[in-house]
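Left out: one protein chain. Kept in place: all the others.
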Amino acid sequence: MKLIVAFIQPHKLEDVKKALFKAEIHKMSVTSSLGCGQQKGFTETYRGIISEVNLLKKTRLDIAVNENFVEPTIKAIIEGARTGNIGDGKIFVTDLHEVIRIRTGERGKEAIG
Amino acid sequence: MKLIVAFIQPHKLEDVKKALFKAEIHKMSVTSSLGCGQQKGFTETYRGIISEVNLLKKTRLDIAVNENFVEPTIKAIIEGARTGNIGDGKIFVTDLHEVIRIRTGERGKEAIG
Amino acid sequence: MKLIVAFIQPHKLEDVKKALFKAEIHKMSVTSSLGCGQQKGFTETYRGIISEVNLLKKTRLDIAVNENFVEPTIKAIIEGARTGNIGDGKIFVTDLHEVIRIRTGERGKEAIG
Amino acid sequence: MEKFLSLIRRSWKIGLLILFTATGFLHAEETVEAAAATAPSHLPVDFIWLLVTGFLVFLMQAGFAMVETGLTRAKNAGNILMKNLMDFCIGSIAYFIVGYGLMYGASKAGLFGTDNFFLNKANPGSVDGLWEYASWLFQVVFAATAATIVSGAMAERTKFTAYLIYSFIISLIIYPVSGHWIWGGGWLSKLGMIDFAGSTVVHSVGGWAALVGAIILGPRSGKYNAQGKPRAIPGHNIPLAALGVFLLWFGWFGFNPGSTLKFSNVIGHIAVTTNLAAAAGALMAMFTVWIIYRKPDVSMTLNGALAGLVAITAPCSVVSPVSSLIIGGAAGILVVLSVEFIDKVLKIDDPVGAISVHAVNGAFGTLCVGLFAESRFAEAAGFSPVSGVLFGGGWHQFGVQLTGVVSVAAWVLVTVSIMFLIIKHTVGLRVSREEELKGLDIDEHGMEAYPGFQIIN
Amino acid sequence: MEKFLSLIRRSWKIGLLILFTATGFLHAEETVEAAAATAPSHLPVDFIWLLVTGFLVFLMQAGFAMVETGLTRAKNAGNILMKNLMDFCIGSIAYFIVGYGLMYGASKAGLFGTDNFFLNKANPGSVDGLWEYASWLFQVVFAATAATIVSGAMAERTKFTAYLIYSFIISLIIYPVSGHWIWGGGWLSKLGMIDFAGSTVVHSVGGWAALVGAIILGPRSGKYNAQGKPRAIPGHNIPLAALGVFLLWFGWFGFNPGSTLKFSNVIGHIAVTTNLAAAAGALMAMFTVWIIYRKPDVSMTLNGALAGLVAITAPCSVVSPVSSLIIGGAAGILVVLSVEFIDKVLKIDDPVGAISVHAVNGAFGTLCVGLFAESRFAEAAGFSPVSGVLFGGGWHQFGVQLTGVVSVAAWVLVTVSIMFLIIKHTVGLRVSREEELKGLDIDEHGMEAYPGFQIIN
Partner (left out) sequence: MEKFLSLIRRSWKIGLLILFTATGFLHAEETVEAAAATAPSHLPVDFIWLLVTGFLVFLMQAGFAMVETGLTRAKNAGNILMKNLMDFCIGSIAYFIVGYGLMYGASKAGLFGTDNFFLNKANPGSVDGLWEYASWLFQVVFAATAATIVSGAMAERTKFTAYLIYSFIISLIIYPVSGHWIWGGGWLSKLGMIDFAGSTVVHSVGGWAALVGAIILGPRSGKYNAQGKPRAIPGHNIPLAALGVFLLWFGWFGFNPGSTLKFSNVIGHIAVTTNLAAAAGALMAMFTVWIIYRKPDVSMTLNGALAGLVAITAPCSVVSPVSSLIIGGAAGILVVLSVEFIDKVLKIDDPVGAISVHAVNGAFGTLCVGLFAESRFAEAAGFSPVSGVLFGGGWHQFGVQLTGVVSVAAWVLVTVSIMFLIIKHTVGLRVSREEELKGLDIDEHGMEAYPGFQIIN
């Protein structure tokens, strides 16, 4: 099993969710986050000060999937989030050792979906 | 070492904390999150529109533990969070490669607690 | 590749960012979090009730790096965040299986920076 | 006889004394005769009443700003606040330059006013001249109310520059002209239309403009799904919206009772009908949503209070308290049904319910004059003793009211459509989809309303 | 003689002129004799003063709503706002139907009023008839203040329907009856009790009801741990709470000075004592918490200002500014100790401190009349020239005040207990533990107050 963590543009969340649903991935967790990446931040003027905002609002997705869903998930995220512009975001994949469904105590592949 | 990430119902946080403390797990990090799981969301009416809210408020726990604490931690979380209803949440376990205590620079099993 | 997750004091974020930039680590994600650690919390009085606040505000950093950057990153975080007091925080390192840049679809070591 | 003469002397002295103290501006040396001749047409209590109530109406700007901000998303909060502030600022200037003259200047064929631009009839040399200033102040806050209504219906997707232009034009021309018809001695006032505090003059004008704006703009992206089903886009700060409603209700105690335009003993009666209608509106809206959707929706209940207030605005001085409960209650039901209808059937996206509150209930309230007016109240309020249909007055007054509602609606719908279409095809009316998704604050103002707060969406 | 006659003519003209302009409603054709006969008992300045101050008191609804919302948790914000709005709406209607008549109608044995239901003595045909409307408006905002106090103490766990029923009954019967005793010409007023603006009539009534409610409901889950030690449950939005206190303070300038019920030269004095007591209350509350807990707690300081205001409400017109500083300061200390006592000893959970602010300090303020009253102020304010214990007046007035405090407390405690117990055993008073943990907004209203914001708890 893998845990997929993606940082995307906040306003792309809807599109990504749609793409994931189409790919039959229905489970995920969403958090808001600030990110610093290749998109070097934009200049904001606040009270006449042009300031480089380098922590940009991003939306973080955590999606746990079985191996065979890893690529479809990545594909769906890319499909929903890509615009071709800097700031589109990144996807990180880590190994997932175990999953437990609290309600039933089920573990592993069964529990993930 | 393992990193345990759990998504639980926000109003169960107190109970889970209590259960963890009883199991002598005192260290954790808590974030609020939105989740999409088997609990398909509830219908909210806002200004007469019945809308399916499918990103539900969840609380995320990150707990880093040594191997021998993995099962007690899982047990405690389940004990505190389980109601038997859909939405009770999930627990994810990943491998933890290294832990460093910033204050002392200690590493590994020593640093985790 | 590794994913480094650090919990630091919120007011140390600027210093940590500076230290990371100096070490040429420019990419990261930042979230606010509540933490329970060795710093046992402080007592707050609210309306005459002395209450033990044991979930303290912390800032969470997620930094994905290539292996050769792991130690510099850890060093930079420590440099920026350490005061020698309880509450300075912790760093967790997990293995990163894969990284994908959404914009280009690049993967792996190339994509991480 | 000595006693008699002394009596006279005393009475003379008292008269002079009172005149002197009460009016303040008369010099003791002036002969009594002269004093009588220049007796002030506007008393201190008139000035105080008009200004204090005008100040309360000003505070409605804060109320609208809070309601609209609270009922839209955080990412557009700075933008909607700026629009609310700016329509008042630009409107003030437009109304000073031209609007007030167009509304209250010497009437040209009952269609529009033709003088008193730049307040040039006002002057510090006479009570009447000074009154003119007070009068303008009271009128400008009404003009601004009409203007600001639109921002809510067009929220979260309108270009800032487009909104500035709109604000200027509505306060400069559109509002003043129809205002002239009813309040400025124009043709509708001659027909006998009664719109005491402006259900039509102010609220419907704003409401119809909001309708046109919302239609031409189209819905916010994401508001309707592929099948045309509406999605809820919840407001981000309900406490702010509720505060706004309280401020509006408070301001309405200036809006309605102040519309006597000078002190009158009927102000208490007007405050009562205003209050009861608002209470009934909120209550009935709550019960209506509760029955239909099983939950007492907060934002709709807030709308209900406003609907009651808008509906009672025209008839507040000519109906009984019991009638005001009925009018307000009906308005509360109406606003829920209207929001439903506009959202689900017409598929017009009005984020804060401005069209239902101001256009629909403005029209409804204006017609209520024709239904619920009672001659005893009308007379006390200084109108001719008309009665509505339900109080034996027949359908005449109703017909007059209907004429007013329809003609003002026509005027606004046509002129505002032209205005928005011109704006659309020149500077552009709507921000890009990209900008809309990011939020207007970032691109239009380079800022966030709540930096530091973690917000999703 | 010619000069003499002309003098007379002039004086006659002036007299008529002033009468005409000043009263407004007299028709020139009426004979002067008749005019004199129907001379208005209520002057324009009386109307203006009563209504403007009444409007300010209305704004206290916004103040209470903000304080209560700010001092409770985000997950219950929509619910508490609705309760605040609804108690005013329902209260307005209940007070219109029955409450006002019960309070101010012709007295039955000094116990309750018996006529003027549905405001049926009000009419647009005379100044007195019109005054009745203004008077109702002023009184209804006071009734609503009493009603709204309870929502704070019962916050975060009371069923919405139960609260609606409570609101109706308190404004319909409970508040009006004890109000009649003191303000409506009832038995306490005949005893000579002085409660100028309602420390007892309004605040204690609300406060005692809050006490009963909080006891019957029981504490919020999580408020006390297994050992019975209280836990802090911090309010979620302190800026909103602070705004609420400023709005309340502002509204109190209507509450106290407006309670002259018509224009009077003492209004400035009342505003001064009101302001000084509030300032002293905030200051002393701050120092008290600071000394006890080492930190100047913000929410307690806010409570201190309100405590000072509540305490000065009864004696505001009969005490000197220096006394008002003492009363307010004592109230500030008292509120801190009372919150402590109620929270830690009695273990009654009052999320916003309503019992301490309104019941305890309402009683304290009422007794202060018996301690600090000075005849010169009492006389100027239209009372008989009573003096308090500290100014040589002996214990008589204090005894009267105490009688009032105790009997009103008894009345409210008994009736409200009955009411809440009936509600508890019929529709139910408290939401389920599950619902409480999730927050009342979700289950009772299907909404969130701040969607999009990431909130823990």
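The first chain written gets the first letter, and so on, giving A, B, C, D and E; residue counts start at 1 in each chain.
FYI, a residue touches a chain if its C-beta (ideal position, glycine included) is under 8 Å from a C-beta of that chain, and two chains touch if they have at least 3 such contacts.
Quantities reported herein were computed from a predicted structural model and do not represent experimental measurements.
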| item | value |
| --- | --- |
| Visible chains that the absent chain touches, using the contact criterion stated earlier | A, C, D, E |
| Option touching the unshown chain, where E:119, E:266 or E:386 are the choices | E:266 |
| Residue numbers in chain D that touch the chain omitted from display | 4, 7-8, 10-11, 13-15, 17-18, 21-22, 24-25, 40, 42, 44-45, 47-48, 50-52, 54-55, 58-59, 61-62, 65-66, 69, 77-78, 81-82, 84-86, 88-90, 92-93, 96, 118-119, 122-125, 127, 130-137, 140, 160, 237, 240, 243, 444-454 |
| Contacts of chain A with the absent chain, listed as residue ranges | 34, 44-51, 55 |
| Hidden partner interface residues of chain C, rising order | 10-11, 13-14, 30-33, 42-46, 57, 59 |
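What we mean here is this: only the chains that are shown with their structure count from here on.
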| item | value |
| --- | --- |
| Those chains which touch chain B and also touch chain A | C, D |
| Whole-Å gap separating chain A and chain C, where each centre is the average of the chain's CA atoms | 18 |
| Whole-Å gap separating chain C and chain E, where each centre is the average of the chain's CA atoms | 52 |
| Contacts with 2+ other chains: residues of chain D | 234, 293-295, 297, 299, 454-457 |
| Touching two or more other chains - residues of chain C | 31-32, 34, 55, 94-95 |
| Chain-to-chain touches, reported pairwise for every pair that qualifies | A-B, A-C, A-D, B-C, B-D, B-E, C-E, D-E |
